[in-house]
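A protein chain is absent from this complex, but the other protein chains hold their places.
Up next, subunit A:
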Amino acid sequence: MIELLHEWLIAPFDYGFMRRAAVAGLALSLAAPPIGVFLMLRGMSLIGDAMAHAILPGVALGFLLAGFSLPAMSLGGVLSGLLVAMLAGSVSQMTGHREDSAMASFFLISLAAGVMLVSLGGSSVDLTHVLFGSILAVNTTALLLIAAISSVIVFTLALIFRALVVECLDPLFLRGQGMQGGLVHGVFLGLVVLNLTAGFQTLGTLMAVGLMMLPATTARFWSKRLEGLIGTAILLAMLASTGGLLLSYHLNIPSGPGIILLAGLGYMLSALFGRHHSLLAKLRRRAAPLGSPEPL
């Protein structure tokens, strides 16, 4: 029994690439879920998706200019992500259209531009790699970059945490204090972009959002408090990334989809059996009788 467990859970990490992949996944699992929780609470769950497309042209450009260099691709990704966020923000401010329509337009343009750029310079194998990542190919440079970005995110989030909470709950209170709500919002969007660039190497640009959003939306079924949501989401992300990695090793499936599908399974199970708002909770909750005597 113990041997079996060892063979399933421990032995795979004898390999260096598995150890690096596990650490990368854990680092991402610390940084991404809190961002996802805030995105979800602000009703911006789909913005993460939009931003994931927005970093693609930059990543592709970095790939074209410097080959398969993670720093170059990440830098490109951050720049194009920020550019799209700023463009969408200013278009919506100038025209008075809602920000999500501007964002939708720009992310579609970005996606097309990104795919075009990759196919100009590389093969379809490269495209698959950029789109879906490969956690098993994380080298030491990539690992350091991922860990550094994750640390920056966690630190910055701690710094703006209170402002972010107040801005979510009651933006007018923040504005009343002369704080630029826009500044907090901007820094936060910057963190979203940073996080996605850290994630694309391992999960790919499209699936990096998964580790951000799925644990957050799953946590909603287990906690009603902000600390609880963030804690649960981080725990779920860690379980999913390590578990997905092991699955991909044993079953020989791609690691990115493995991780995200495992997180997705967690989401669906929680929707059925979670503590709050789940199907089971709905069925179980029945109004308690008042216990007052019947009127005569």
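Worth pointing out:
Everything that follows uses one rule, which is that a contact is a pair of C-beta atoms (placed from the backbone, for glycine too) under 8 Å apart; a residue touches a chain by one contact, two chains touch by 3 or more; residues count from 1.
Methods note: contacts and distances are computed from a predicted model.
Between the listed names "Alkaline shock response membrane anchor protein AmaP", "Formylmethanofuran dehydrogenase subunit C", "Metal ABC transporter ATP-binding protein" or "STAS domain-containing protein", the UniProt record for the complex's undisplayed chain reads "Metal ABC transporter ATP-binding protein".
Across the entire complex, the residue among A:A11, A:L65, A:L108 or A:L169 in touch with the chain not shown is A:L169. Where subunit A meets the omitted chain, the residues involved are 41, 159-160, 162-163, 165-166, 168-173, 175-178, 223-226, 228-229.
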